[in-house]
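Apart from one protein chain that is not included, each protein chain of the complex appears where it belongs.
The block that comes next holds chain A.
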Amino acid sequence: MSDLTNTPAKRGFALPKIKGNAVVMGLYLLFLLLPIYWLLNMSLKTNTEILNSFTLWPRDLTFANYVTILTDPSWYTGYLNSMAYVLMNMVISLLVALPAAYAFSRYTFLGDKHLFFWLLTNRMAPPAVFALPFFQLYSSVGLFDTHIAVALAHCLFNVPLAVWILEGFMRGVPKEIDETAYIDGYSFSRFFIRIFTPLVASGIGVTAFFLFMFSWVELLLSRTLTSVNAKPIAATMTRTVGAAGIDWGVLAAAGVLTIIPGALVIYFVRNYIAKGFALGRV
């Protein structure tokens, strides 16, 4: 291969370039991580230290802020509420999106392109437009301040997202597999559950991750549709900000805890982040 003849020359002039790259990346990552570090730093300090002295790292390391959140029901129920509607939303979205994505990836039918476009417009629709009507809709059917209301409201953008991402993965599976299975006498449901779903398992995992994330980060709808019983952690945090005295340490700790679920799985989905955000294209 031409690589053999190339390598010495390449190395000769590439070495300083790599250093330049490393500097750029180092600066960029520093820019990304400094604010996050600062949040972490705050969460490990006492409020006296935060307000009375300016320190680059916690001198008086404390986990009291985390203890407050994990023991005070008004804080930890926020996490439980968020988890509850996020998981419900994930299950609902995946269940309805799987067959639909299969249909879009395999068949043409009347209005398929329009429907696919219409789904996209819902992914793009501003939640602010839907906040008031959702509030009235779910109040009138008696679902206001329940987890399922938020889960259903988030379906507005999560179901289209799931359909688009899953379709992107499913079109990569050769159609011959379907045909062989049907010839072998599989019924559609048996084929879909036994053969097809395992084939797109990584796609389902990535989709689940993005469903989780977009529901987890959303504030406007979840805050509008809840008051006490299903109040999400995001709303708990913004309401604390509104109060007269702000407990910065606890607020920072709450922020750190909301980052953890995403950070835990980030390594496994690192190669699919771009694909997920680009709705399964790329």
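What we mean here is this: contacts are C-beta pairs under 8 Å (C-beta built on N, C-alpha and C of every residue); 3 or more make two chains touch, one makes a residue touch a chain; residues count from 1.
In this text, contacts and distances are computed from a predicted model.
Student: When one chain of this assembly is omitted, its UniProt record names it as which of these: "Carbohydrate ABC transporter membrane protein 1, CUT1 family", "Isoquinoline 1-oxidoreductase", "Iron uptake protein" or "ATP-binding protein"?
Tutor: Going by its UniProt entry, the chain not pictured is "Carbohydrate ABC transporter membrane protein 1, CUT1 family".
Student: Of the residues A:L44, A:A97, A:V206 or A:A230, I need the one that contacts the missing chain.
Tutor: Selected residue, touching the omitted chain: A:A97.
Student: Tell me where the left-out chain touches chain A, residue by residue.
Tutor: Answer for chain A: residues 2, 6, 20-21, 24-25, 28-29, 31-36, 38-39, 42, 50-51, 54, 56, 92, 95-97, 99-100, 102-110, 112, 115-122, 124-137, 152-153, 155-156, 159-160, 163, 171, 175, 213, 216-220, 224, 234, 237-238, 241, 248, 251-252, 255, 258-259, 262-263, 266-267, 269-271, 273-275, 277-279, 281-282 touch the chain left out.
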